[in-house]
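Just passing along the structure, written as structure tokens.
Here the complex is missing one protein chain, while the rest keep their positions.
Moving on to subunit A:
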């Protein structure tokens, strides 16, 4: 990160501009415990910052000083806070401020202070800043497509300033790059359920189910589309059970005898909610247990729990619990 941007990184004590300021050293007390061995540049910058802060000087040179301090420690929220006061006092160009933030964004992409400051700036710029901001966030997500801060900020921008029109396409693009990106799946759900341009979940359901089924068939071991599929039926479990596409994708995956764990889990949920399987389902599940000598449980749900207890052994206790719950319900 370049800290030399504005003043060449020269020591402040040697700059004419700062001659009138007496730097204020940090007071660690008489017997400091675990004192930090600050580098000279850091110590000096913060000594001058403390002086300016104490004097409450909200000037252009104060603004430059906060930039220098931020480069040295972008986690110092005092400096960020004071920078906001100075920006306001100077009625500074906030588009330039966004440019500054973007330049340091890549090396500070998980810094809470930076994201908070960014939101503060965008709030003041208003609706016109929306499109540019969405573009800037894209750049950060192109380096880390799961950055939680970036996604939270993006959701805020969409809700506060709009820009929903292209968001579904953006999710599509990210999922083409990495179908395992849970954040992109989450954003897809966010758009489908909240975009004022798409007609809502029910209207989108059929096309989204088709999309998700395709994703599942390509990678049945991918946790994300299975969860997304369930989410498409939000409060409408009956519709989930009755949609032949859902039970059909479970059957298809189980028949491949490969990566079928999530398919079995979904089938179990369908059965628990009243799904009436045809014999094909039982035949396919039976076909999974070629190495087991003992016969499969006559109840298909119980049989699935037995299988999962073995093939998803990390969660064996969970599957035993599920099976017990079934027996209790059956009584």
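To be clear about the criterion, a contact is a pair of C-beta atoms (placed from the backbone, for glycine too) under 8 Å apart; a residue touches a chain by one contact, two chains touch by 3 or more; residues count from 1.
By definition in this document, contacts and distances are computed from a predicted model.
Hidden chain, UniProt protein name from the list "Transporter", "Geranylgeranyl transferase type-2 subunit beta", "Protein YIPF" or "Dolichol-phosphate mannosyltransferase subunit 3": "Geranylgeranyl transferase type-2 subunit beta".
Check A:95, A:223, A:245 or A:280 against the missing chain and you find that the one touching it is A:223. Checked against the full complex, the one of A:43, A:58, A:146 or A:252 touching the unshown chain is A:146. Across the interface with the omitted chain, subunit A contributes residues 29, 31, 33, 50, 53-54, 77-78, 81-82, 113, 116, 146, 148, 151-152, 155-156, 180-183, 186, 190, 194, 222-224, 227, 230-231, 234, 313-318, 321.
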